[in-house]
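What you see is the complex with one protein chain gone and the rest in place.
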Amino acid sequence: MKIGVFVCHCGSNIEATVDTATVAKIALTYPDVVFSEDTMYTCSEPGQENIVQAIKKHGLDGVVVASCSPRMHEPTFRRTVERAGLNRYMFEMANIREHVSWIGRDREANTNKAAELVRLAVEKLRRNAPLYAKQFDVTKRVLVIGGGVAGIQAALDAAESGIGVVMVERESTIGGKMAKLDKTFPTIDCSSCVLAPKMVDVAQNPNITLYAHSEVESISGFVGNFTVKIRKRATYVDWDKCTGCGTCTEKCPTKNVPDAFNEDISTCRAINIPFPQAIPKKATINPDYCRKIKEGKCGVCAKVCPTGAIVYDMVDEIVEEKVGAIIAATGYDLVDWTVYKEYGGGTYPDVITSLQYERMMSASGPTAGHIHRPSDGMEPKNIVFIQCVGSRDCSIGRPYCSGFCCMYTAKQAIMTKDHLPDAEAFVFYMDIRAPGKMYDEFTRRAQEEYGVQYIRGRVSAIQPTVRPDGRVGYIVRGADTLLGESVEVDADMVVLAVGVEGSKGAGNLAEKLRISYDHYGFFMESHVKLRPVETNTAGVYLAGVCQGPKDIPASVAQGSAAAAKVMALFSKPKLENDPQVSVVDIKRCVACGKCIQVCPYQAIEEVEIRGQKKAHVIETVCQGCGVCTATCPQGAIQVAHFTDNQLLAEVNALCLS
Amino acid sequence: MSSLLFATPKDLTSWLAKLASDHRVLAPRQEGPSVVYRPRTAEQLASDDIDALLRRATASPKQAMLPQCETLMTFKSVKDAEDPSKLTTTLENPCVAEPTVLFGCRPCDARGFVVLDRPYLEGKFKDPYYGARREATVIVTQACPSAFSSCFCNWVGSHPSDKEGSDILFTAVEGGFVLEVVTEKGQALLEGADFADASDRAADVEAVHEAAAATLPSPSTLTDVPAKVAARFTDIAFWEKETVKCLSCGACTYLCPTCQCFTITDEGSQLDGRRLRSWDSCMTPLFTLETSGHNPRPTKAERMRNRISHKFSFYPERYDGFFSCVGCGRCVVSCPVSLDIRHMVKAAVEGVVLDAGKSGEPAEVPASEKAEEKAPVEEVKAPAEVAVPEAPTAVPTEPVEAVPAESVEAAAAEVVPVEPVEAAASAAAPAQATPASRTQKSAGRTTSRSSSKSKAKKR
Amino acid sequence: MKYAYYPGCSGHGTSVEYEASTRAVCRALNMDLVEIEDWNCCGSTPAHSVSHELSAALSARNLMQASKTGADCVISPCPSCSSNLKMARYRMQKPAFKARVDELLDAPTPANAEGGADLMETCSVLQAIVENVGLENIASRVSYPLEGIKVVTYYGCLLSRPVQVAKFDDPENPVSLDNIMKALGAEVLPFALKTECCGAAMGIPDVNIPGSLSGRILDTAKAVGAEAVITACPLCHMNLDLRQRQAARISGKPFFGLPVFYYTQMIALAFGLPKDAMRLDKLAVNPYPLLDKIAERRKVRVSAELEAMKAAGAAS
Partner (left out) sequence: MSVLAGKELRIVGFLCNWCSYGGADTAGTARAVQPTDLRIIRVPCSGRVNPLFVLKALINGADGVLVSGCHPRDCHYSAGNYYARRRLELLKEFLPVIGINPDRFEYTWVSASEGQRWKDVVTNFTNRIHALGPAPRWEDVPARYDRPEELIESIRPLGCGEHPALPELRQAVKDALAEGLEGVLGWKKGFDAVHAEPVFMTTPEEVDSLIWGPFNVHNLAVYLPQYKGRKIGVVVKGCDSKGVVELLAENLISREDVKIFGMGCNGTVSLPRILAKLPEGVKIESCTGRGNKITVTAGGQDYEMTMAEVAQDKCRLCTKPNAVLSDVFVGTPTTEPAAPADGRLPGLRFLDSLSLEERMGYWKGQMERCIACHACRGACPMCVCRDYCVSDTRDPAWVTQEDTVQQKLFFQLIHAQHLAGRCTGCTECERACPMDIPVFALKQQFGRMIQKIFSYGAGLDVNATPPLLTYQVEEPTIKEHDLA
């Protein structure tokens, strides 16, 4: 084997505290090293060209570059050696900048250490083998989990480019949280006016297969070849027959069902269509309340249904879909704010969440847009908005800012003044966060134009009192840090701007997708700054609040971004896998099954070869972590590029001097 | 008769202590329950109590002549200044043996070296390393006071006071030891040791030897063992049945004074390394594993067949009927599952009918005929009664019809050349010295220790 | 179960009735109290407002004295005392702080594995009753139920705070007293000012502070229809009971006339313990009209039950 060593000055970054010439000279004494030199900027264009020439001139089989971190320039130099005709894995780097020159001033020690790190790289390189990526074909369909605005955008963009889309939505209609909103900031345009057309597009786009009222049961396979099992939860209404006429929803005798779409501030019937613009506009029976299903009595809806669509004994159905990529757009849920006992912990009827207030203000809501107090229906005079309920609060484990509450609270305050001109709106806040275009101007408008009183301080307690006229009032006690006083507002209604967290069940969906997630249920992106919509699992992308708090424009942008990533993935006819995966030596394998047990990706299966059971690695699923190699007692399975022998060579080079 | 000398225990240890000044004195030493041969210094020998030195060693003294791991040669390479791809390699061959006294082994151990001499020293190529040590070593053997239950030296033509292979044979008698010089080397060693003449003690010595012989198991009644074992070769079912309980661990081969196989490997790195010869065991699968992954002896049955056949068929075939087993019984005592080579050989031999040409056996069976013609009639030491050795436990045995006891001790036949470096059954491991010459392909590549060709290619 | 008992300074002074009823109730619930020998001040506000080490040293000495009783837990009726004992134990887990406290003591406190102080367990009498004795035991011993009188419970600021030290009940919405009162047969009204400040010792520099704060508490209690206020703290009791007239005057309200009981007095009443176990005579606001009302209701109930039994007997 003939190895070339290139020791980089990196300008002065390395040369300042490492004698690169000496390192190059020492490198020549190492086994199989036939050429070594120190260069000013190895990663520069001339630097790389110099390597290519040296490979050709000396007939080198492998190259070691001693310079910066492989996390920085390993891909660069791999392409260089590939340009010179070598396999890109016949290359090793010694990190003599971040790990040597930058962290010590003792030149002699640094030079000696650099020489040793080059020796490690040489010893590993001498045991490297050329590796070749494998090709495999791709199912050009994408699974979008979640029908909120991010999911809708991703689905529409993907369908637009000709990719088949399978959308799975847990609720009986798509639209997610945005469908519940009355108006959106900063333009106060009607939420359903902008959303409904997109929802219709989803329904009508031939490329999109929509599974509403369904959940992902299991995911197996790998990028390009996922097999997804979808559980179509029983709706007890045959959606093919149902026309959405709504007759059944009027006749159903059970009226006390809490209306989940309206955030439980009103009740609906046991058979229900969430809201007029619902897509699909189909009825669904809630089995926990339907008398027919529970006690076998009633059956009114079946009688009145013009198309006979009611099926009381319907059961869940499992459907299988083959897709090549997955976009998770599962959105968010509000934090359980009832832990705040000082705000009544959910026992005070007139202390409601912002989403409930939004439903109250919405024309399609239970109060047809009129603001009435839930307790006694009175039009409230003083309304207090409290920001950061369950956000920026370590004591309940939600230290982060939820991002868009300041903006929608300003909008709700403005809408309150619209609906009730003589009402007073107070907003208790810590810091107003209005970072978008026209955002701060919007909050400024709320204060100046609509006279919303912003009080900078936390609310310490909401205490119900009985007013002289016998009505219940709420003393909202807080501080006004700007005036340095404590403040009391005698409020009729309190709206809490409740923080957001990952939607319920996000955790076990993450486990099915084999992506990691944090304590708050948000999915972990591959890199917080540079790869926000990708995950560490190939073929799985994120869009919207499921990745972290963000407002609608950002969610839509991420929806398009995720779709773009999928389009890029499907643009190539075949996919290539990372060749740094495990390989089984079938002569040594005794099929003890330990590797199969520990593989975090279930990438190893048991196969039969000539009557004997052996382990086999699915190259495309294996991510090259090497846990199997550390587990196999007889070393029969070796992860390429980090085999036992390669690592042992480095250990021995250090210890058996 | 050679002269007999008498030495009290004190004389013996002080004589050994004196020898230790210019010899490497190897003597048995108790370490935990086992006894091993260790080089002893003068002070240690002077202070050792004598019966520690007389214990029988758990492992054989083979280490003295054939160390478990010895450096055949060292190699250093220096890169050429101008053209670093050129290497100038220098080899060193440290083949030097220091004068050694091997004290306290038993007649079967001594005879073991005679068995080893044939493949290592007779024939065209003499093994220089073994030869040098053999030459430099004087073997002082103790006549066995009594046979262990596992001993069967009389089955293989020896007896507890057999002098073959020893330079001095001493027997423990009342009050001390009677030393009998066997060879000039023994005589030379005794220079300056003013031991009293002990010719008057000859009778006591004879009595001890007779008493020892009495404790031997009854002599073997097996005849034509090499031919019959060879005939049994194809009956694989037999070997499978016999090796049901074998763990194929290889302990027997490492304890055996006559197992002679070794493997050669290169250790260290390309620029500075060593070529090592170390014991190998035919009982391990790696012994015959080929590079392709195929293994001619995949299961323990084939391996046991090879071990038994080598000792009782191949070796006698090549070396005039001498067995490659000295009957020390170590493999029986230390076998984790107490597998008994005597039962196995007996079972292998019994039931094999050798009349030429009829029973499908190979008509011409060279080994046995050669053994009959050449066997000089020698005074048979073992008592003549023919009862089959009555196993001490309740193993049902019926008497075999009387067959004249036959000594298989034959004169040295014409020697077949043995190429020492490429030893009979072992294989040299691929020279790992030039790892650079071996690029590790990603899948399906294995170099195991016993692939036959050495791939040390120097560029 | 055996407890070391730390009475606290007010037990022999302003809250004699609390001390008496606590001892009687504990005896009734066979909680064996062994008063700590030669106990000293718990290091209350005058101490810890000046130096935490001083306050901790005082409490630490009490805990060391308590360990001589052989019990495994120190209990105290007064929330301020038990809070100081707990705070001392909590703060002395830090070796540096422990060292500074040890300097003030005659002998250093024993250390645990991490180098913090290894001192006895401690909690309030209320916590011991709720957690160790349990509500069922209390309910089972009630012989004179309180006939559903409407009460509000007032906890004050120390009983369940600070959270990481007190580790008892909920800091914002405590319910331990509510549960006890329900077990005794009273009707507990939802009361938002459970943990609002009563003015504590501010009455000394400026009588208006407790006056207005306690006034508001009493006023709201009156507004929601309470017939009595239940508390567990001698200082809160003083502000609500002793200063009730003054509070009414300062907050410009008519005299509330709301009797303020210690929860232990209520338990003693419901268990039917003798008079000197309750020392109701010590209360400033006259409690007897309410007690008569209870007795009245009781008579009505008992006679109704007798009637019902007779009728049922006749019918069968």
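Letters are used for the chains, namely A, B and C, taken in the order the chains are written, and counting of residues starts over at 1 for each.
One rule holds for everything that comes next: contacts are C-beta pairs under 8 Å (C-beta built on N, C-alpha and C of every residue); 3 or more make two chains touch, one makes a residue touch a chain.
Keep in mind that what you see is a predicted model, and the values were worked out from it rather than measured.
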Visible contact partners (per top-of-document touch definition) of the missing chain: A, B
Listed residues A:Ala115, A:Ala446 or A:Val617, member touching the removed chain: A:Ala115
Omitted-chain contact residue, chosen from A:Ser44, A:Ser395, A:Ser516 or A:Ser571: A:Ser516
Candidate in contact with the missing chain, chosen from B:Ser14, B:Gln44 or B:Thr215: B:Thr215
Of B:Ala147, B:Val208 or B:Val349, the residue in touch with the unshown chain: B:Ala147
Absent chain, residues of chain A that touch it: 69-72, 95, 97-100, 102-106, 108-110, 112-113, 115-117, 119-120, 514-516, 518, 524, 536, 580, 585, 587-590, 592-594, 597-598, 600-601, 623-627, 629-631, 633-636, 638-639, 642-645, 647-648, 650-657
Interface with the unshown chain - residue positions in chain B: 31-34, 36, 55-56, 58-59, 68-69, 144-150, 215, 244-245, 247-251, 253-255, 263, 265, 267, 276, 278-279, 281, 284-286, 289, 298, 332, 334, 336-340, 342-343, 391-395, 429-430, 432, 440, 445-449
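We take it that only the chains that are shown with their structure count from here on.
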Category of the chain touch graph - line, ring, star, complete, other: line
Per-chain Cα centre nearest the global Cα centre, belonging to chain: A
Pair exhibiting more inter-chain C-beta contacts, A-B or A-C: A-B
Euclidean distance of C-alpha centroids - chain A vs chain B, Å: 71
Chain centre separation (chain A, chain C; CA means) in Å: 51
Chain B, residues touching no fewer than two other chains: none
Chain A partner contacts - residues on chain C that touch it in the complex: 170-173, 190, 192-193, 196, 220, 223-224
Chain A contact footprint on chain B (complex, rising order): 79, 83-85, 269-271, 293, 435-436, 439-446
Chain A to chain C touching residues, read off their complex: 340-342, 345, 347, 461-466
